[in-house]
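A single protein chain has been omitted from the complex, and every remaining protein chain is retained in its original position.
On to chain A.
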Amino acid sequence: MAAKEILTRRPVAATIKLTVPAGGARPAPPVGPALGQYRLNLMAFCKDFNARTQKYKPETPMAVSITAFKDNTFEFTVKSPSVTWYLKKAAGIESGSGRPGHVTASTLSLKHVYEIAKVKQNDHYLQNMSLEAITKSIIGTANSMGIQIVRNLD
């Protein structure tokens, strides 16, 4: 089985990485120049990417990795922004605390964390993690940034 897979695997021409707003791929920069140079079907990518990112809030910057094959076909994977991005956005801050553990950059409620966890669960590589596990991981990241998580925000 594995041998057959290797034989039929298409030769890769390039790997392209870029950031595209969820639901907002257009045949214009950054997508146009990046994909156009490898003669990839721009419109098909846009349609596919936009359809697959409908579940994310519009304009969320998605990390896209495209594998362009030598026959001009392609595959791509999509990742939502990092947890740190979501935390900073929720807290309305540009950067975390310079001294996490000593200086609090901001405070968020468990509800914020839960909302972030729900979005991150959409990411393919996290699908096997329980919501609880993802939530714990996010709280850990928040603490390392100097963002305090409380039960409720008054």
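FYI, a contact is a pair of C-beta atoms (placed from the backbone, for glycine too) under 8 Å apart; a residue touches a chain by one contact, two chains touch by 3 or more; residues count from 1.
Heads up, the rule we're going with is that contacts and distances are computed from a predicted model.
K.L.:
Given the options "ETFB lysine methyltransferase", "Trafficking protein particle complex subunit 6B", "Calcium homeostasis modulator 3" or "Transcription initiation factor TFIID subunit 8", say which is the protein name UniProt records for the missing chain.
P.N.:
Answer from the record: the omitted chain is "ETFB lysine methyltransferase".
K.L.:
Quick one: say which of A:Asn72, A:Thr107, A:Ser130 or A:Ser144 touches the chain that got left out.
P.N.:
Within the whole complex, the residue contacting the unshown chain is A:Asn72.
K.L.:
Any idea which of A:Asn50, A:Ser97 or A:Gln121 touches the chain not displayed?
P.N.:
Residue touching the absent chain, from the options given: A:Asn50.
K.L.:
Touching residues of chain A against the unshown chain: what are they?
P.N.:
11-19, 23, 26-30, 32-39, 41-44, 46-47, 50-52, 54, 58, 63, 72
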